[in-house]
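What you see is the complex with one protein chain gone and the rest in place.
Order of writing sets the chain letters: A, B, C, D and E. Residues in each chain are counted from 1.
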Amino acid sequence: MYHHIKQLMYTVRIGQPDPHFGNMLLEQFGGANGELAAAMQYSVQGLNCDDPERKDLLMDVGTEELSHLEVVGTLARMHLKPLKNDRKAAHADPLIAIAGGGGVNLYNSAGDAWTADYLKITGELDVDLRSNIAAEARAKIVYERLIDFTDDQGTIDALQFLMTREITHMKAFTAALESMGKPTFSIGKIPPTPGLVDQYFNDSTGVGDRGEPDARGPWNEGGDWEMVTAPAFQELESASAGTRAPGSNGGSRRH
Amino acid sequence: MYHHIKQLMYTVRIGQPDPHFGNMLLEQFGGANGELAAAMQYSVQGLNCDDPERKDLLMDVGTEELSHLEVVGTLARMHLKPLKNDRKAAHADPLIAIAGGGGVNLYNSAGDAWTADYLKITGELDVDLRSNIAAEARAKIVYERLIDFTDDQGTIDALQFLMTREITHMKAFTAALESMGKPTFSIGKIPPTPGLVDQYFNDSTGVGDRGEPDARGPWNEGGDWEMVTAPAFQELESASAGTRAPGSNGGSRRH
Amino acid sequence: MYHHIKQLMYTVRIGQPDPHFGNMLLEQFGGANGELAAAMQYSVQGLNCDDPERKDLLMDVGTEELSHLEVVGTLARMHLKPLKNDRKAAHADPLIAIAGGGGVNLYNSAGDAWTADYLKITGELDVDLRSNIAAEARAKIVYERLIDFTDDQGTIDALQFLMTREITHMKAFTAALESMGKPTFSIGKIPPTPGLVDQYFNDSTGVGDRGEPDARGPWNEGGDWEMVTAPAFQELESASAGTRAPGSNGGSRRH
Amino acid sequence: MYHHIKQLMYTVRIGQPDPHFGNMLLEQFGGANGELAAAMQYSVQGLNCDDPERKDLLMDVGTEELSHLEVVGTLARMHLKPLKNDRKAAHADPLIAIAGGGGVNLYNSAGDAWTADYLKITGELDVDLRSNIAAEARAKIVYERLIDFTDDQGTIDALQFLMTREITHMKAFTAALESMGKPTFSIGKIPPTPGLVDQYFNDSTGVGDRGEPDARGPWNEGGDWEMVTAPAFQELESASAGTRAPGSNGGSRRH
Amino acid sequence: MYHHIKQLMYTVRIGQPDPHFGNMLLEQFGGANGELAAAMQYSVQGLNCDDPERKDLLMDVGTEELSHLEVVGTLARMHLKPLKNDRKAAHADPLIAIAGGGGVNLYNSAGDAWTADYLKITGELDVDLRSNIAAEARAKIVYERLIDFTDDQGTIDALQFLMTREITHMKAFTAALESMGKPTFSIGKIPPTPGLVDQYFNDSTGVGDRGEPDARGPWNEGGDWEMVTAPAFQELESASAGTRAPGSNGGSRRH
Partner (left out) sequence: MYHHIKQLMYTVRIGQPDPHFGNMLLEQFGGANGELAAAMQYSVQGLNCDDPERKDLLMDVGTEELSHLEVVGTLARMHLKPLKNDRKAAHADPLIAIAGGGGVNLYNSAGDAWTADYLKITGELDVDLRSNIAAEARAKIVYERLIDFTDDQGTIDALQFLMTREITHMKAFTAALESMGKPTFSIGKIPPTPGLVDQYFNDSTGVGDRGEPDARGPWNEGGDWEMVTAPAFQELESASAGTRAPGSNGGSRRH
């Protein structure tokens, strides 16, 4: 059950409206990594969640994101209001000008309607928390870019508030995941196939046009890693040598 | 530059086609967490990537996912082929039956066309790697659910292969992220506001209909956490006490 | 600024879960006329609204719809939970079964992701209120159909509560529109062209295959109405008579 | 069965093409409240309609909207034609320039493809008529905004014609609804719960950042209205007073 | 300018309604290759067309497809009407049952809303005609599949009528394209690069899991065709031989 208080979580004040910047702000209102996406992702995960304690976390943060949605929407509205009457300003966002009369709607900066396809909700708590950690990282970088695109101090202050909160949430979701005590890389119940799980397939080879190397790093060497020349590559080598790959190890996979 | 070898990365063999299961398999062909989504997410991230070594990783895995797309598509095709002529089987997926003649297309199990809205690509390497770790976790759990929904051994074997590889990729992306040496919770360049970043807003309070508690845990207590009763709640308390919240700390935020 | 109380606005209790009915319930969770659509339509209209009193109305109702979203989502979750493990039940909604693990998401009954294309937001208050009156009427009839499709008393009770509230909102929006004191059929500032506005174009003529008449009624006769044979029809008559329509009344329109 | 006459319902003539304005005009060609949306909404409602007289009305207006679609498309085409060869003009709508060669397509001003998600069709005649009244109001205000964004007289004249017809249709749909003789606020067959239907939930409280009041008006006082402090608020008050709300009135709802 | 005659172009009569078949019929109402797609593709192409004679063809066929839309919608409505009240029948299409009250809407058989993304409109007449020839072939095969999925004679007769007309249109569009007198494979004005245009890249090699050969045919041998081992393959061969491809022919392309 929700209650709304008319005051904003962060009072926004701006100087001169900047329609192009207002259009960009819509990324965090109705965009893929914006506040509605965050609010809905966490709240619906919470609704599905059977762990009462982490459910509370999901609802706490989901609700805070609704308050953020209101802040960023109010900020965008201030920057976009001139579109109602100013023909030149309207070029910054014709959809907001003509269809919205200068009012905001749940679009991103390209006028795409918000879609639940943006959400990552699996009904598996630890997986959902991983999706949320990544989602907060994305939201943080988008707010940073917005800050880099304006000089208006009131706008910057509001964005700094919102950006900071994304890091807060990232920390909370990480703590919640870690406190579940699941072994690293353990997802669900069915274990991966031993051996195969440690094979790194080198499926992209050669040197790129700008000198990109065929690289080694901790993601494919050391520990249990076994470097495997990609299956296709081996087939090609066999083919170019005039032979057929035997594929004789009794299994169905080729490598 | 890509090359295709006609052999599949994993040869699929099935017993009796199961149209309803074939419909479910489309989740990993044209679905939100499926193989095309994985292939495109990593490959386009790779195309944008300025770090030549991790770019190679992104292209290696992105290319492997294309091979997986082919495997899972072939598997789904086998289970869905009867839809072309069997009226009752066609109820499992009318779209595949009538529009596809039993052939697969880039739809999910609900017949929704694949959309790039599924992708998480930010052009910020460490953020993208976090999105990829979460994506692999999601793909793993979806494969596990598919395994739980079939008894066909050939199908299970293929899905076990594909599921295992998701864990492999999850490990690789994690190692790549860690080897970047970024401090924890450091995203982009602008630091969060000290103090504010450690405040946990308790925005959902009370006890739920099924006894859900207002919970404490490492995500809101211990360390630097400061528990903050939600701003709205404070306003409500003031209101119910007939007073206005002073908001006297000189800032724009209320708490 | 929002606050969430863990208790539901209406406590839901169900008997036997009915997966097919759970799938239908998603219409009011993530469907075109569902609770998220209502919550977002009114709240975003409120955010754009310059009339402080009706803005309060929009926020009151928009917030209540968020509480409804939680109720209907909880109800759907109860009916869909068996999909996680029950293969036959999963046929009712493969997307929820495989991608959601039995958990709800912002889809409609056909698995389509919620989209802001459902919303009607113009930034013109009286127009928005008209859209809201129609939206409440649609939501009411959908709840009625859901009630007709279940025998579970707990489910019916919850739906009756939600359905009733739609009528409440319809009454409130109607009163808010009427209290603005705008003349009937006055939208915006530019008046329609006199004369032309009273012409009814009879663009569909003849008798239909099931005897549908070419009808007269208060929508085209009486008052100021002038019945006009459709422009195309007149051209056709002229053509069949071997002549060209003169179009000699000095205007650009033909009738 | 349809017939097409090559002459437009309103002959369009323009002076200087204005590519930015042409882009805006697409709102009424392939946009959410545009002519295709109107034509399809009314025609499909008509196809479903069992009331032969109002079915005729729906087909009359649906057909007229097809003629409007042709007029507004021709007008947009004239303003957008220079995009084929003029690089600077192409910035007004790169999609029309590159994908369309200067030709129109069923997009809105942001290049979003038209979608049937814009339509409101319920198969319940009086509800559909309410949706249509609101749709005409929206279309009217959009035409008015377009008129405000151009100085070209030929364009203004055509838009004035089209705008006027929306009011005509609004009048006709209103008359058709009223002539059905249904009691006010009666939708479908199941009556709302007495008492509950007259309760206004005050779910948004306090005073906003710009002084927005917690308002009273005919939408929540007078007549049968009963003002109810929002359920969540009551829970909060109880909580802040250290007590639990009794919820002892025997029902499932809290207020 | 359009006119509508109430009689259908083809009177539809059915025996027993078949809800599952009605759901399938929606493919030709609101589906990717259905009648609305055809009507809009040809009519909007016609609106853009500067060749007055082929513009007439586009409008003739575009208008006929509107009449077909009405026929197939009426047919689907007959088969879907029982969904309003019959719970079991409603499983065939819950969206039509709950959101539509048994009435049709512009969805396909999977409940996806019609989108203008289905359309192929380029503003280049001969290219558009090629798209139309292909579109008619697709519509024909879909009607054939529908005929194969029903035994109801009235339904079959109506579908046979509609299917026949697709071949008629295919013939007409082919004649219109041929009568333009453009050389084969001449599109637009910029000629392809000689030599390169005749090279066939063998980008998929080896033998498939089911014995699929690396094939030769008139599409890669004979005439001017030059068979080229794929660029990637050559790089791989060089790599496996320990050398770098020289790429010494002065151009930027590798082969």
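To be clear about the criterion, contacts are C-beta pairs under 8 Å (C-beta built on N, C-alpha and C of every residue); 3 or more make two chains touch, one makes a residue touch a chain.
Treat the numbers as computed from the prediction; the structure is a model and nothing was measured.
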Contact set of the excluded chain (shown chains only): A, B, C, D, E
Contact with the hidden chain (one of B:D93, B:E124, B:E144 or B:E235): B:E124
Residue numbers in chain D that touch the chain omitted from display: 1-8, 11-12, 84-85, 87, 90-91, 93-95, 97-99, 101, 107, 110-113
Where the missing chain touches chain A, by residue: 20, 23-24, 27, 31-33, 92, 108-112, 141-142, 145-146, 148-149, 203-209, 212, 214, 230-233, 235-236, 254
Missing-chain contacts mapped onto chain B: 1-9, 30, 36, 40, 43-45, 47-48, 56, 59-60, 62-63, 66-67, 70, 73-74, 77, 84, 99-107, 113-117, 119, 121-124
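Here is the rule we go by: only the chains that are shown with their structure count from here on.
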Chain A-chain C separation of Cα centroids, rounded to whole Å: 31
Centre-of-Cα separation between chain D and chain C, whole angstrom: 10
Shared-contact residues (touching 2 or more other chains) in chain D: 3-5, 7, 9, 32-33, 56, 59-60, 62-63, 67, 115, 117, 122, 124, 141-142, 203-208, 212, 214, 230-233, 235-236, 254
Arrangement of touching chains [line / ring / star / complete / other]: complete
